[in-house]
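All protein chains but one are shown in place.
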Amino acid sequence: MQRKPLALAILLSCAGLAPAAHADDAKLKAEVEALRAEVAELRGIVQQMQAQRAQTPASTAPAAATAVASSAPSAAVSAGAPAASIAAPQAPTTTAGQPLPGTGSSGLALGANTSLWGYGQIGYNRPTNSAGDTRADLSRAVIGFNHVFDEATRVYGEIEWEHAIASSSDQGETEVEQLYVEHTLAPNYGVRVGLVLVPLGLLNEHHEPGYFYGVERNFVETAIIPSTWREGGVAMYGNTESGFNWNVGIGTGPNLGAWDPAADEGRASPLGSIHQELQLAKARDLSMYAAANWQGLPGLQLGGGVFTGKIGQGDAALPVNRSRLVLGEAHLRWQPGPFDISALYTRGTISNTQDLNLQFLGQPTPVPKSFWGGYVQGAWRALEWGSNSSLAPFLRYEMFNTGAAYAAQPQGLGTPALPTQRVWTLGANYYLNPSVVFKIDYQKFRYEDLVLGYGNRFDLGLGYQF
Amino acid sequence: MPIFRSAPRAHALSVLPDVACSQPVSAAATRSGRGRWTFFVVALALIGSASTVAASPSTSALADLGRKIFADESLSASGRMSCATCHDPKFAHAQNNALAVQPGGANLDVPGFRAVPSLRYLNVDLPFFFAGDGTPTGGFNRDGSANTLIEQASRPFLAAHEMANGDAAGVVDKLGRASYADEFRGLFGGDVFARIDDAFLAARYALAVYEATAPELRPFSSKFDLFLKGKVKLGAQELRGFAWFNSPAKGGCAGCHPSTRASNGEPPLFTDYTYDNLGVPRNAKIPATADPDYFDFGLCGPDRSDLAARRDLCGAFKVPTLRNVATRKVVFHNGQFTSLREAIEFYVQRDTNPGKWYPLGADGAVRKFDDVPAPLARNVNTGEVPYNRRPGQAPALSELEIDDVVAFLGTLTDGYDAATDTADPARDLAQP
Partner (left out) sequence: MQVRWLIPLGAAAASQAAFATQYLSVQQAQQQAFAGTGEFRVVPAPDAAVAAAIGAPAGWSPQIFAARAGDKTLGWLIVDQVIGKSEAITYALALDAAGAVISLEVLEYRESHGGEVRMPAWRRQFVGKTASDAAALGREIKIISGATLSCRHLTEGVQRLLRLYQTVLKAQA
């Protein structure tokens, strides 16, 4: 784009088309054409400036200045949206945000560089055989924020309330679900430092209720991959144009010293019972993870990852410091037409648990040597109303075992492997619009659920995200 | 830090009334009352480290004094009874005879009411409180009636069936003539014995510091401790007993006597500091039981008075640590059993074979839970392992398994010597 002084353009514009007199001069003619184009462009800019001035007087000057200085028809053209509409936050060089297209709004701009988003989930679980255990729960309400420091640097955070009320005498929790500073090093890779989500599985990083089928998150990605699983540390991520995404990190890991052999938690979710969530996390031993996904064919996602680290954390009183956790995972998601098919398998091992379990002899929950889970799920967007509403029935089959094997113990005192749990879930997500989902499902358990203390159940739920 | 904030004064004793004054304040300021003791411990730490506080007694000086008071028989009306008489250090600071209750008083002929607990491994930072789910927890004495060691130390000095001094003046008078009286004055001021309440408080304070800090009261020197550190292996029978002890399908003992480390990171203490109602049979060897209307209800009285209205708590006593339990000469709050094996048999056979443990009533039927009036029998724990059984069912532990558990409990005795595979709590006392 040529750079011409604004004054010259205005002068030429006032002079009209005088050069036409030399119509026989081809060179001149071309020049006139160029000038004409420029005048039209400048007219456009002037119109925009006028429009901006009319809408948001305060922001006019800098916006106009940038537009003129770059002289390019920069993407940033319209000034702030009316207050009621939702505008984009802007990187410092972007002169203005723009109202969102149509529906599916996401986020709320708070000033030029900060935005808020959120999601929430309310559920109703009714066991078919023990109605007294029926519960209605505001499972979670989350507020997320994002602040842009400069073009390459931003902070992301999510604050979560679980079970509606959190106090010392209530059962709810308030927690920071993620909080990290991200610095983009190049257009296609960057670094994050802080409390980051472990990029394993389909659910952990994308756990908003609209993204998964069923009222509750699947069991495999809560019992084996303890979503929402986050660790403190440094992560690097990137992607290629061919559709390959990668994410590697180093940071905190679980704390095996926190294992409670007398409680059920370790059987409900081995890693869920010892992950630290950056709450005064014991951090002598660093863990590492690496994950990759290929999405080069739209509608197809193939991926996997591994998380590993020693998890003794230097505990001097327990024989835990030789123990290493390895958790691997592979997944597939395929969305042909109205169908949405996914499958995931994950398996974890904890090494050198024999001495620790000897101290837990006879206890109900020793540390497992291995645990695993997998599921297949098919969903079908069967009905649609307009472009926003849809109904998607789904069926999911899960198998998982949180104590698939235990280290050997003296004769007769070892712990037998737990039976493999199998759960069928049949249900439907009804999207009132892409941001609001109503859910219904029925879950059939092979065994009573350890945590819930009952078997089959019927669930209703509401989820939203913005 | 109110205790010794008046450091400019010549001697520390002048601040002792502050201790008394501060107690209600801090108790009111903390919901569970726990803060009071924390506060005390912090104060101790400060005392120990703050060289600027002139004339403040050091922790070790206080503990040394406390140790002397603990062993001083001259502080009793009889002149023959000290704390250590009942809490014999050689027997893990518990009684050294198999009497259900110890005799006290001026002539050592007044019988007591409860068996002597071990003073080892007390949780010094846990006043009595009701946990979030209503579970009574913590406190000192078998009924949790004292919130601090200082508070607890009054009764043995004064009670007619113990050292029988009657009042503080009686104690202080004897302290003034003790061999360590000068040491006492040096710590608390030359005129300390002229001020009865201050001196009595100071003596109990020294005792409390001793009980809270003396290494011989928390030696962690058992075979089990060495096993946890990976230094010795448990034998096959001990391991089996450990498994039965822990297993909810067997003894389920670890439910109240946790064998995993405490929340403060200490090695396991084998008590969760809660209270339970076991329905232990009435012990006729306690003279007070001659009166058919006499009942020791623990939490709800009669010794403890503040929970008298909580009839649901009648019969509940504190869960003791099982460390050194094999050295106990009598077991349970009323000293009903004189062997550990018998006590374990009672646990697992109480409900499967009640006739073995309880007398027959006038109607010829077994009078189960005979140490509480019939209406309160429902307070007895019958829901948890190993009690949840009926007559005729197999006990939670077989005879062989009981032997295993006894063997395991033997590993909890302090003063383990690997060379001989024996343990003796007296070995922890090898110090000045």
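In order of appearance the chains are A and B, and numbering begins at 1 in each one.
The rule is short, and it goes like this: contacts are C-beta pairs under 8 Å (C-beta built on N, C-alpha and C of every residue); 3 or more make two chains touch, one makes a residue touch a chain.
Here the structure is a predicted model, which means the values were calculated and not measured.
Asks: Using the whole complex, pick out the displayed chains that touch the missing one.
Replies: Those shown chains that the absent chain touches are A.
Asks: Among A:213, A:237 or A:445, which one is in touch with the chain left out?
Replies: From the options A:213, A:237 or A:445, the contact with the absent chain belongs to A:237.
Asks: Which of these, A:143, A:164, A:262 or A:286, touches the one chain of the complex that we don't see?
Replies: Touches the omitted chain: A:286.
Asks: Taking the full complex into account, find the residue in A:190, A:328 or A:414 that is in contact with the omitted chain.
Replies: A:190
Asks: What does the interface between chain A and the hidden chain look like in terms of residue numbers?
Replies: The list for chain A reads 1, 33, 37, 40-41, 43-44, 47-48, 51, 55, 72-82, 85-86, 88-91, 93-94, 97-107, 115, 117, 146, 148, 150-153, 182-188, 190-192, 202, 205-206, 210-211, 234, 236-237, 239, 241-243, 245, 250, 286, 288, 293, 295-299, 301, 333, 335, 338, 381, 384, 387, 434.
Here is the rule we go by: only the chains that are shown with their structure count from here on.
Asks: Taking each chain's centre as the mean position of its Cα atoms, how many Å separate chain A from chain B?
Replies: That gives a centre separation of 54 Å.
Asks: Can you list the chain A residues touching chain B in their complex?
Replies: So the residues of chain A touching chain B come out as 168-169, 260-262, 317-319, 355, 358-364, 410, 412-413.
Asks: Contact residues on chain B for chain A in the complex?
Replies: It comes out as residues 132, 227-230, 236, 239-240, 242-248, 250, 254-255, 258-261, 265, 267.
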